[in-house]
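Yeah, one chain of the complex is gone here, protein chain that is, but the others are all in their spots.
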Amino acid sequence: MSKKEWPLWEVFIRSKQGLSHKHAGSLRAPDAEMAINNARDVYTRRSEGVSIWVVPSNEIVASDPSDSEELFEPSQTKVYRHPTFYDVPDGISHM
Amino acid sequence: MTKEEALFTYLLRRADDTLILGHRLSEWCGHGPILEEDIALTNLSLDLIGQCTSYFQYAAQIEGKGRTEDDLAFLRIEKDYVNCLMVEQPNGDFGKTITRQFFYDVYHKLLLEALVNSKDEQLSAIAEKSLKEVKYHLRHSSEWMIRLGDGTEESHERMQNAVDDISRFIDELFYKDQVDEMLIKEGIIPDSADFRAAYDAYVTEVLEEATLQLPEKMWQLSGGRKGVHSEHLGYLLAELQYMQRTYPNMEW
Partner (left out) sequence: MKEINITELERKFQEKIDNDIKIEPNDWMPEEYRQTLIRQISQHAHSEIVGQLPEGNWVTRAPNLRRKAVLLAKIQDEAGHGLYLYSAVETLGADREQTMDDLHSGKAKYSSIFNYPALTWADMGMIGWLVDGAAIMNQVPLCRCSYGPYARAMVRVCKEESFHQRQGYEIVTQLAQGTPEQKAMAQESLDRWWWPALMMFGPSDKDSKHTAQSMKWKIKRHTNDELRQQFVDVTVPQAELIGLKVPDADLKFNEATGHYDFGDINWDEFWQVVAGHGPCNKERVAARKRAKEEGMWVREAANAYAEKRAKRKAS
(Lines give C-alpha, C1' and ligand atoms only; values in the text may rest on other atoms or scores of the structure.)
Protein backbone atom coordinates (compact mmCIF):
# COMPACT_ATOMS: atom_id res chain seq x y z
CA MET A 1 0.00 0.00 0.00
CA SER A 2 1.27 3.44 -0.83
CA LYS A 3 2.35 5.49 2.15
CA LYS A 4 2.03 8.76 0.37
CA GLU A 5 0.45 11.58 2.29
CA TRP A 6 -2.51 13.63 1.20
CA PRO A 7 -1.82 16.37 -1.32
CA LEU A 8 -1.48 19.99 -0.31
CA TRP A 9 -4.14 22.60 -0.99
CA GLU A 10 -4.02 26.36 -0.83
CA VAL A 11 -6.97 27.97 0.92
CA PHE A 12 -8.51 31.32 -0.01
CA ILE A 13 -11.19 32.87 2.13
CA ARG A 14 -13.62 35.68 1.50
CA SER A 15 -14.02 37.21 4.92
CA LYS A 16 -17.16 39.13 4.04
CA GLN A 17 -19.32 39.95 1.06
CA GLY A 18 -17.73 42.54 -1.16
CA LEU A 19 -14.13 41.56 -0.47
CA SER A 20 -11.95 39.38 -2.62
CA HIS A 21 -10.76 35.98 -1.51
CA LYS A 22 -7.52 36.19 0.35
CA HIS A 23 -4.91 33.52 0.82
CA ALA A 24 -5.33 32.07 4.31
CA GLY A 25 -2.84 29.22 4.32
CA SER A 26 -2.55 25.65 3.23
CA LEU A 27 -3.59 22.23 4.41
CA ARG A 28 -3.70 18.60 3.42
CA ALA A 29 -6.74 16.79 2.11
CA PRO A 30 -7.37 13.73 -0.03
CA ASP A 31 -9.75 15.50 -2.43
CA ALA A 32 -11.55 18.76 -3.11
CA GLU A 33 -14.62 18.17 -0.93
CA MET A 34 -12.51 17.21 2.04
CA ALA A 35 -10.24 20.17 1.37
CA ILE A 36 -13.26 22.46 1.64
CA ASN A 37 -14.35 20.76 4.85
CA ASN A 38 -10.89 20.96 6.34
CA ALA A 39 -10.54 24.58 5.30
CA ARG A 40 -13.76 25.38 7.11
CA ASP A 41 -12.57 23.58 10.21
CA VAL A 42 -9.04 24.93 10.21
CA TYR A 43 -9.27 28.44 8.82
CA THR A 44 -12.73 29.65 9.84
CA ARG A 45 -12.75 28.51 13.46
CA ARG A 46 -13.51 32.06 14.50
CA SER A 47 -16.10 32.45 11.76
CA GLU A 48 -13.69 34.38 9.57
CA GLY A 49 -15.30 33.46 6.29
CA VAL A 50 -18.33 33.51 4.05
CA SER A 51 -16.79 31.68 1.10
CA ILE A 52 -13.88 29.32 0.63
CA TRP A 53 -11.76 28.45 -2.40
CA VAL A 54 -9.31 25.57 -2.41
CA VAL A 55 -6.70 24.98 -5.07
CA PRO A 56 -4.26 22.07 -5.32
CA SER A 57 -0.92 23.65 -4.49
CA ASN A 58 0.85 22.01 -7.39
CA GLU A 59 -1.56 23.65 -9.83
CA ILE A 60 -0.32 27.10 -8.96
CA VAL A 61 2.09 28.69 -11.38
CA ALA A 62 4.34 31.40 -10.05
CA SER A 63 6.43 34.09 -11.67
CA ASP A 64 10.16 34.16 -11.08
CA PRO A 65 11.35 35.86 -7.96
CA SER A 66 12.48 39.38 -8.69
CA ASP A 67 16.10 38.95 -7.78
CA SER A 68 16.78 35.75 -9.68
CA GLU A 69 19.86 35.61 -11.78
CA GLU A 70 19.48 33.97 -15.14
CA LEU A 71 22.25 31.63 -14.21
CA PHE A 72 20.22 30.18 -11.38
CA GLU A 73 16.67 30.61 -12.62
CA PRO A 74 16.60 29.72 -16.28
CA SER A 75 12.90 29.07 -16.65
CA GLN A 76 10.38 31.77 -17.41
CA THR A 77 7.62 30.43 -15.30
CA LYS A 78 7.64 27.34 -13.24
CA VAL A 79 5.29 25.41 -11.18
CA TYR A 80 5.11 26.82 -7.73
CA ARG A 81 7.56 24.52 -6.11
CA HIS A 82 6.46 25.05 -2.58
CA PRO A 83 3.06 26.07 -1.41
CA THR A 84 3.19 29.27 0.50
CA PHE A 85 1.37 32.02 2.24
CA TYR A 86 1.07 35.06 0.08
CA ASP A 87 -1.23 38.02 -0.05
CA VAL A 88 -3.77 38.92 -2.65
CA PRO A 89 -4.66 42.55 -2.10
CA ASP A 90 -8.00 43.18 -0.46
CA GLY A 91 -10.66 45.42 -1.81
CA ILE A 92 -9.98 44.90 -5.51
CA SER A 93 -13.62 45.71 -6.08
CA HIS A 94 -13.02 49.25 -4.82
CA MET A 95 -10.41 50.06 -7.43
CA MET B 1 -46.83 13.95 34.96
CA THR B 2 -47.22 17.62 34.19
CA LYS B 3 -46.24 19.20 30.91
CA GLU B 4 -43.29 20.86 32.67
CA GLU B 5 -42.09 17.55 34.02
CA ALA B 6 -42.31 16.00 30.58
CA LEU B 7 -40.46 18.89 29.01
CA PHE B 8 -37.78 18.69 31.70
CA THR B 9 -37.18 15.03 30.97
CA TYR B 10 -37.18 15.63 27.25
CA LEU B 11 -34.63 18.43 27.57
CA LEU B 12 -32.41 16.16 29.64
CA ARG B 13 -32.54 13.56 26.90
CA ARG B 14 -31.40 16.12 24.35
CA ALA B 15 -28.82 17.52 26.75
CA ASP B 16 -27.40 14.14 27.73
CA ASP B 17 -27.14 12.96 24.12
CA THR B 18 -25.13 16.01 23.17
CA LEU B 19 -23.08 16.08 26.37
CA ILE B 20 -22.05 12.44 26.18
CA LEU B 21 -21.34 12.48 22.44
CA GLY B 22 -19.42 15.73 22.81
CA HIS B 23 -17.44 14.21 25.65
CA ARG B 24 -16.59 11.13 23.61
CA LEU B 25 -15.37 13.29 20.74
CA SER B 26 -13.27 15.37 23.11
CA GLU B 27 -11.35 12.20 23.96
CA TRP B 28 -9.85 12.47 20.45
CA CYS B 29 -8.35 15.87 21.11
CA GLY B 30 -4.64 15.62 20.29
CA HIS B 31 -4.88 12.09 18.90
CA GLY B 32 -6.65 12.45 15.53
CA PRO B 33 -5.46 10.53 12.46
CA ILE B 34 -4.16 13.74 10.90
CA LEU B 35 -3.99 17.31 12.21
CA GLU B 36 -6.81 18.56 10.00
CA GLU B 37 -9.12 15.87 11.31
CA ASP B 38 -8.05 16.43 14.90
CA ILE B 39 -9.30 19.97 14.48
CA ALA B 40 -12.51 18.82 12.79
CA LEU B 41 -13.39 16.38 15.56
CA THR B 42 -12.81 19.08 18.15
CA ASN B 43 -15.17 21.35 16.26
CA LEU B 44 -17.89 18.71 16.45
CA SER B 45 -17.22 18.30 20.13
CA LEU B 46 -17.36 22.05 20.74
CA ASP B 47 -20.67 22.35 18.90
CA LEU B 48 -22.17 19.56 20.96
CA ILE B 49 -20.91 20.90 24.28
CA GLY B 50 -22.43 24.25 23.32
CA GLN B 51 -25.73 22.63 22.48
CA CYS B 52 -25.88 20.63 25.69
CA THR B 53 -25.23 23.81 27.64
CA SER B 54 -28.31 25.44 26.10
CA TYR B 55 -30.49 22.40 26.83
CA PHE B 56 -29.24 22.12 30.41
CA GLN B 57 -29.80 25.80 31.04
CA TYR B 58 -33.34 25.55 29.76
CA ALA B 59 -33.95 22.36 31.75
CA ALA B 60 -32.67 24.02 34.92
CA GLN B 61 -34.99 26.95 34.29
CA ILE B 62 -38.01 24.69 33.72
CA GLU B 63 -37.22 22.70 36.84
CA GLY B 64 -36.99 25.88 38.89
CA LYS B 65 -35.22 24.34 41.85
CA GLY B 66 -32.12 26.47 41.69
CA ARG B 67 -29.96 23.86 40.02
CA THR B 68 -27.56 25.16 37.37
CA GLU B 69 -26.59 23.67 34.03
CA ASP B 70 -23.41 22.36 35.64
CA ASP B 71 -25.32 20.72 38.49
CA LEU B 72 -27.36 18.87 35.92
CA ALA B 73 -24.42 17.98 33.72
CA PHE B 74 -22.03 16.88 36.47
CA LEU B 75 -23.94 15.94 39.57
CA ARG B 76 -26.51 13.32 38.76
CA ILE B 77 -26.11 9.62 39.42
CA GLU B 78 -25.67 7.31 36.49
CA LYS B 79 -29.23 6.08 36.32
CA ASP B 80 -30.48 9.67 36.03
CA TYR B 81 -28.63 10.18 32.75
CA VAL B 82 -31.05 9.59 29.90
CA ASN B 83 -28.90 9.69 26.79
CA CYS B 84 -29.32 6.96 24.20
CA LEU B 85 -26.90 4.05 24.26
CA MET B 86 -25.39 4.88 20.88
CA VAL B 87 -23.64 8.04 22.00
CA GLU B 88 -21.97 6.46 25.02
CA GLN B 89 -20.30 3.71 22.98
CA PRO B 90 -16.51 3.96 23.17
CA ASN B 91 -14.65 5.69 20.34
CA GLY B 92 -12.88 2.60 19.06
CA ASP B 93 -10.86 3.43 15.96
CA PHE B 94 -11.54 6.50 13.85
CA GLY B 95 -13.90 4.45 11.67
CA LYS B 96 -16.06 3.49 14.60
CA THR B 97 -16.17 7.06 15.83
CA ILE B 98 -17.27 8.22 12.39
CA THR B 99 -19.88 5.46 12.13
CA ARG B 100 -21.36 6.33 15.51
CA GLN B 101 -21.34 9.96 14.48
CA PHE B 102 -23.00 9.22 11.15
CA PHE B 103 -25.86 7.16 12.55
CA TYR B 104 -26.48 9.80 15.17
CA ASP B 105 -26.07 12.79 12.84
CA VAL B 106 -28.72 11.54 10.43
CA TYR B 107 -31.19 11.29 13.29
CA HIS B 108 -30.03 14.51 14.87
CA LYS B 109 -30.47 16.54 11.71
CA LEU B 110 -33.96 15.17 10.97
CA LEU B 111 -35.00 15.74 14.55
CA LEU B 112 -33.77 19.33 14.62
CA GLU B 113 -35.38 20.12 11.29
CA ALA B 114 -38.70 19.16 12.83
CA LEU B 115 -37.96 20.63 16.24
CA VAL B 116 -37.47 24.05 14.69
CA ASN B 117 -41.29 24.12 14.37
CA SER B 118 -41.81 23.51 18.07
CA LYS B 119 -44.51 25.57 19.71
CA ASP B 120 -42.03 26.11 22.51
CA GLU B 121 -40.08 29.15 21.39
CA GLN B 122 -36.99 28.48 23.43
CA LEU B 123 -36.71 24.92 22.23
CA SER B 124 -37.27 26.04 18.68
CA ALA B 125 -34.51 28.61 19.00
CA ILE B 126 -32.03 26.06 20.32
CA ALA B 127 -32.98 23.73 17.49
CA GLU B 128 -32.49 26.40 14.89
CA LYS B 129 -29.02 27.26 16.09
CA SER B 130 -28.04 23.62 16.48
CA LEU B 131 -29.36 22.67 13.07
CA LYS B 132 -26.81 24.86 11.31
CA GLU B 133 -24.04 23.01 13.09
CA VAL B 134 -25.49 19.56 12.73
CA LYS B 135 -25.98 19.91 8.99
CA TYR B 136 -22.24 20.24 8.77
CA HIS B 137 -21.70 17.32 11.14
CA LEU B 138 -23.75 15.12 8.85
CA ARG B 139 -21.92 16.28 5.77
CA HIS B 140 -18.61 15.56 7.48
CA SER B 141 -19.58 12.09 8.69
CA SER B 142 -21.26 11.14 5.40
CA GLU B 143 -18.19 12.08 3.38
CA TRP B 144 -16.06 9.98 5.67
CA MET B 145 -18.42 6.98 5.56
CA ILE B 146 -18.08 6.97 1.78
CA ARG B 147 -14.32 7.37 1.72
CA LEU B 148 -13.61 4.79 4.38
CA GLY B 149 -16.22 2.32 3.16
CA ASP B 150 -15.06 2.53 -0.45
CA GLY B 151 -11.38 3.10 0.34
CA THR B 152 -9.07 0.14 0.84
CA GLU B 153 -9.88 -3.45 1.68
CA GLU B 154 -8.79 -2.82 5.25
CA SER B 155 -10.86 0.30 5.66
CA HIS B 156 -13.90 -1.42 4.16
CA GLU B 157 -13.65 -4.26 6.61
CA ARG B 158 -13.19 -1.93 9.58
CA MET B 159 -16.20 0.12 8.50
CA GLN B 160 -18.44 -2.87 7.93
CA ASN B 161 -17.60 -4.08 11.44
CA ALA B 162 -18.39 -0.67 12.84
CA VAL B 163 -21.71 -0.55 10.99
CA ASP B 164 -22.62 -3.99 12.32
CA ASP B 165 -21.79 -2.85 15.83
CA ILE B 166 -23.44 0.58 15.90
CA SER B 167 -26.57 -0.43 14.01
CA ARG B 168 -27.70 -2.28 17.13
CA PHE B 169 -28.57 1.07 18.65
CA ILE B 170 -30.64 2.62 15.86
CA ASP B 171 -34.15 1.77 17.03
CA GLU B 172 -33.53 3.36 20.39
CA LEU B 173 -33.13 6.72 18.66
CA PHE B 174 -36.83 6.48 17.84
CA TYR B 175 -37.84 5.39 21.32
CA LYS B 176 -41.05 6.92 22.62
CA ASP B 177 -42.84 6.89 25.95
CA GLN B 178 -45.42 9.01 27.79
CA VAL B 179 -43.01 11.92 27.90
CA ASP B 180 -42.91 12.04 24.14
CA GLU B 181 -46.59 11.32 23.69
CA MET B 182 -47.55 14.22 25.90
CA LEU B 183 -45.21 16.69 24.20
CA ILE B 184 -46.15 15.53 20.72
CA LYS B 185 -49.79 16.21 21.56
CA GLU B 186 -48.88 19.71 22.71
CA GLY B 187 -46.99 20.41 19.48
CA ILE B 188 -43.76 20.89 21.43
CA ILE B 189 -41.83 18.05 19.83
CA PRO B 190 -42.24 16.15 16.56
CA ASP B 191 -43.24 12.51 16.37
CA SER B 192 -39.98 10.80 15.50
CA ALA B 193 -41.93 8.09 13.68
CA ASP B 194 -42.64 10.70 11.03
CA PHE B 195 -39.02 10.81 9.97
CA ARG B 196 -38.05 7.19 10.42
CA ALA B 197 -38.52 6.50 6.70
CA ALA B 198 -36.35 9.48 5.81
CA TYR B 199 -33.73 8.20 8.25
CA ASP B 200 -33.63 4.76 6.68
CA ALA B 201 -33.56 6.20 3.18
CA TYR B 202 -30.65 8.53 3.86
CA VAL B 203 -28.66 5.86 5.68
CA THR B 204 -29.21 3.39 2.86
CA GLU B 205 -28.19 5.90 0.25
CA VAL B 206 -24.90 6.77 1.93
CA LEU B 207 -24.09 3.19 2.88
CA GLU B 208 -24.70 2.11 -0.69
CA GLU B 209 -22.28 4.70 -2.00
CA ALA B 210 -19.86 3.57 0.67
CA THR B 211 -20.28 -0.05 -0.51
CA LEU B 212 -21.39 -0.95 3.01
CA GLN B 213 -24.42 -2.85 4.15
CA LEU B 214 -26.76 -2.68 7.07
CA PRO B 215 -26.73 -6.12 8.61
CA GLU B 216 -29.85 -8.26 8.61
CA LYS B 217 -32.05 -6.86 11.33
CA MET B 218 -29.98 -7.19 14.49
CA TRP B 219 -31.37 -7.47 17.99
CA GLN B 220 -31.80 -3.86 19.06
CA LEU B 221 -30.55 -2.65 22.41
CA SER B 222 -32.21 0.04 24.47
CA GLY B 223 -32.58 1.34 27.99
CA GLY B 224 -30.67 4.60 27.91
CA ARG B 225 -33.76 6.79 27.90
CA LYS B 226 -34.82 5.13 31.16
CA GLY B 227 -31.37 5.35 32.70
CA VAL B 228 -30.32 1.75 32.09
CA HIS B 229 -26.97 2.08 30.34
CA SER B 230 -24.12 0.02 28.99
CA GLU B 231 -21.11 -0.59 31.23
CA HIS B 232 -19.24 2.12 29.38
CA LEU B 233 -21.14 5.08 30.77
CA GLY B 234 -19.98 4.63 34.35
CA TYR B 235 -16.34 5.12 33.39
CA LEU B 236 -17.16 8.12 31.29
CA LEU B 237 -19.03 9.70 34.20
CA ALA B 238 -16.21 8.90 36.60
CA GLU B 239 -13.97 11.14 34.50
CA LEU B 240 -16.59 13.74 33.70
CA GLN B 241 -17.58 14.15 37.34
CA TYR B 242 -14.13 13.77 38.86
CA MET B 243 -13.59 17.39 39.85
CA GLN B 244 -17.11 18.10 41.02
CA ARG B 245 -17.18 14.94 43.12
CA THR B 246 -13.70 15.31 44.58
CA TYR B 247 -14.07 18.99 45.43
CA PRO B 248 -17.76 19.54 46.14
CA ASN B 249 -19.32 23.00 46.22
CA MET B 250 -16.50 24.99 44.72
CA GLU B 251 -16.37 27.49 41.89
CA TRP B 252 -13.98 26.82 39.04
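The chains carry the letters A and B, assigned in the order they are written, with residues numbered from 1 in each.
One rule holds for everything that comes next: a contact is a pair of C-beta atoms (placed from the backbone, for glycine too) under 8 Å apart; a residue touches a chain by one contact, two chains touch by 3 or more.
Small disclaimer: the values here were computed from a predicted structure and weren't measured.
The residue from B:L46, B:I184 or B:A198 that touches the chain not shown here is B:L46. Residue positions on chain A in contact with the hidden chain: 1-6, 8, 25-28, 30-31, 34, 42, 45-46, 62, 64-65, 67-69, 71-72, 80-86, in rising order.
As for the chain not pictured, it touches chain B at residues 23, 26-27, 29-39, 42-43, 45-46, 49-50, 52-53, 56, 69-70, 73-74, 93-95, 146-148, 150-152, 154-155, 158, 239-240, 242-244, 247, 250-252.
Following the convention adopted for this analysis, only the chains that are shown with their structure count from here on.
If each chain is reduced to the centroid of its CA atoms, chain A and chain B end up 36 Å from each other. Across the complex, chain A meets chain B through its residues 1, 6, 27-30, 33-34, 37-38, 40-42, 45. Only residues 34-37, 39-40, 43, 136, 139-140, 143, 147, 152 of chain B touch chain A when the two sit together in their complex.
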